[in-house]
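One chain of protein is taken out of this complex; the other chains stay put.
Right after this comes chain A.
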Amino acid sequence: MSTASFTSRRKRQLAIAAVLVVLVGLLPFGIKDVYTLNILILMLMYAALSQSWNILGGYCGQLSLGHALFFGLGAYTSTLLYTKAGIPPWFGMIAGGLIAAAIALIVGKACFRLAGHYYVIATIVIAETGLLLFHNWEWAGAATGIELPFGSDSWLYFRFARDKLPYFYFVLVFAAITWLVTWKIENSKWGYWWRAVKDNPEAAESLGVQVFNSKMAAAALSAFFTAVGGAFYAQFVAYIDPESVMTFQFSLLMALPAVLGGIGTLWGPALGAAILIPLTELTRAYMGGSGRGIDLIVYGCLIMLIALARPDGLVGLFTRRKRSAA
């Protein structure tokens, strides 16, 4: 591929993304229903979270199933700063992101020497440890959790009683930023290093790639954005407890859209989230009332179908069409 066509391809992707953001941003003018907006917000949130996960898990190839720890750290940092010290969540979001990034570096220092499955297991164990700590930490609400104060609508404290639009636009911007960061990285020194580390760490090292530092940078960046997502979630739901923000299930939910959509690709996480989240929400809402778990069966079957038909992720559908068209 020539440099010119590569640059034009990247420019085209940026244009597509811009058009998509504008189109999605216009949706609330037609959709007034809070439940549909709720699904859109969750979809964008998981797109952003999965995009953040994709930085470490997809591009750098370090599969983490412990991202719930970073998510929970973000949620708890902003909520504790808000409820205990009255600090607006905007600051808490950044503080939570920095704390999560710092923790990711500490964890990375110890764990990035582990390869493959051992690293995956270590991330699970560390996240579970975090969950247990928060379960027993009285000051942070322990198992009872923390409820965010209930008050008049406020941009400063990012709380809105019935209005979903502020949450919607925040999370849209958040998803766009994580996409943009990934887009920027794809063509940067780090991006190339990360993919080299993913493909073959020994070969990369012999070519002068700083393997350890690459992993650390990817982990810190990924953790930062995941924690911002956690802080958003806490504001959106207005109640957090360790069970609802730090369980293993969350780690899976962050990885799943990227894996389904196309791991280590620019569009995979967004595509995966756009399919998975409406699917899980709608099947639960319209089939979940029976108590027979039909919604979960349908959900599981669809995931299996997609995995069987497109093992490389749904993004493969688009590239294939392009290839056959060419």
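Observations on the structure shown:
Going forward, a residue touches a chain if its C-beta (ideal position, glycine included) is under 8 Å from a C-beta of that chain, and two chains touch if they have at least 3 such contacts; residues count from 1.
The rule is short, and it goes like this: contacts and distances are computed from a predicted model.
Choosing from "Electron transfer flavoprotein small subunit", "Amino acid ABC transporter substrate-binding protein", "Succinate dehydrogenase/fumarate reductase iron-sulfur subunit" or "Ferritin-like domain-containing protein", the protein name stored in UniProt for the chain missing from the display reads "Amino acid ABC transporter substrate-binding protein". Of the listed positions A:15, A:34, A:165 or A:305, the one in contact with the omitted chain in the full complex is A:34.
Only one of A:63, A:124, A:142 or A:180 touches the chain withheld from this view, namely A:142.
The missing chain lies against chain A, touching residues 33-35, 38, 42, 135, 142-145, 147, 150, 161-162, 233, 236-241, 243-244, 281, 284-285, 288-291, 293, 295-296.
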